[in-house]
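Here the complex is missing one protein chain, while the rest keep their positions.
This part shows subunit A:
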Amino acid sequence: MTDFIRFDRINKFYGPLCVVENLDLGIAKGEFVSLLGPSGSGKTTLLMMLAGFERTTSGTILLDGTAINDVPTYKRDMGIVFQSYALFPHMSVGENVAFPLQMRGMGKTEIAERVAKALDMVQLSAYAERRPSQLSGGQQQRVALSRALVFEPRVVLMDEPLGALDKQLREQMQLDIRDLHRRLGLTIVFVTHDQSEALTMSDRVAVFNKGKIEQIGTPRQVYDEPATRFVAEFIGETNLVEGVVESLQGQEATVRLPSGAQIVSAVSATVSAGQSVYVSIRPERVDLTEIRGDQLNCLEAEVTDSVYQGDHLRVQLHNPSHPLIAKLGRRSREFSPGTKVFAAFSSGDCRVIAP
């Protein structure tokens, strides 16, 4: 499969400061890729370079096999949605959506038809005559979305488009955008610092850190099989336990903890015996039992605190090597502080990560 969008050894410097470092990334046609990372990790800069607002210091950006480094933004045919909506305040909603069609020299009747359809798609047909300032934040963002889609761009770029909306609206818009992506077969590059948003919406997630991609994969891969400590900690919550690799058996490794206990764990990175590593254990994969069960990994621990959080019970544990957190289903029984328990999990529920 050839990539529709291809970043080829991209570097971006602001003076001596390196924002994007030797980055390669391919995106297929019709794919929804999220660029996820903390602020300053280079994800927005990469999007701005794809949009043509920023120039690459070196490297090539290919769109459908053609280098677009020297193509100005207005000829790139990309729809962009910003966090700040960026609607034209001096035009009505209808005029906003008509703008890209006017730029393409379309006839009046065709423009009217397409604008009506695009506003219908985001359920805003009744608002065509209004000014953007008369709409709520969610409505404005839907106008921005229909304006970015109405001219059937080759790629749709979104820069934290839901960041300014409240939680409930944000979750609704996530599903709406995902639905549009599937229905229209759009190629979408989506920048966000919200990991749950990236997991919800994307075909693939690229996790950014310090101008590099730490890991790229499906939401399931980046969550279940984090390749690095950064990815494990940035996406979701995790217990990171330090230890030394004792032996390797195929895709699994035996790790000895400072307390002397052993963990058998799946391996993400290339490690060798004798190396110190981290084991990442997701809190919701940990089971608590009062008698030693038959599961492979069983760590002795003592409950220090237990908090009921509605949909789950959050239990803090103290273990001779490390503090641990377990998230238990709501049907779980209560654990009072001081209870001696065993934290049990299978070898597939944890991952060895190189430090």
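As a working rule, contacts are C-beta pairs under 8 Å (C-beta built on N, C-alpha and C of every residue); 3 or more make two chains touch, one makes a residue touch a chain; residues count from 1.
In this text, contacts and distances are computed from a predicted model.
Just go with whichever of "ABC transporter permease", "Tryptophan synthase beta chain", "Metapyrocatechase" or "Peptidase M48 domain-containing protein" UniProt uses as the name of the absent chain.
The chain we cannot see is recorded in UniProt as "ABC transporter permease".
Would you indicate which residue among A:I10, A:I80 or A:A232 is in contact with the undisplayed chain?
A:I80
Which of these, A:R131, A:K212 or A:R256, touches the one chain of the complex that we don't see?
Answer from the full complex: A:R131 touches the omitted chain.
Using the touch rule from the top, list residues of subunit A that touch the missing partner.
These residues touch the chain not displayed: 51-53, 72-80, 82, 84, 86-90, 99-100, 103-104, 131, 133, 144, 147-148, 151, 157.
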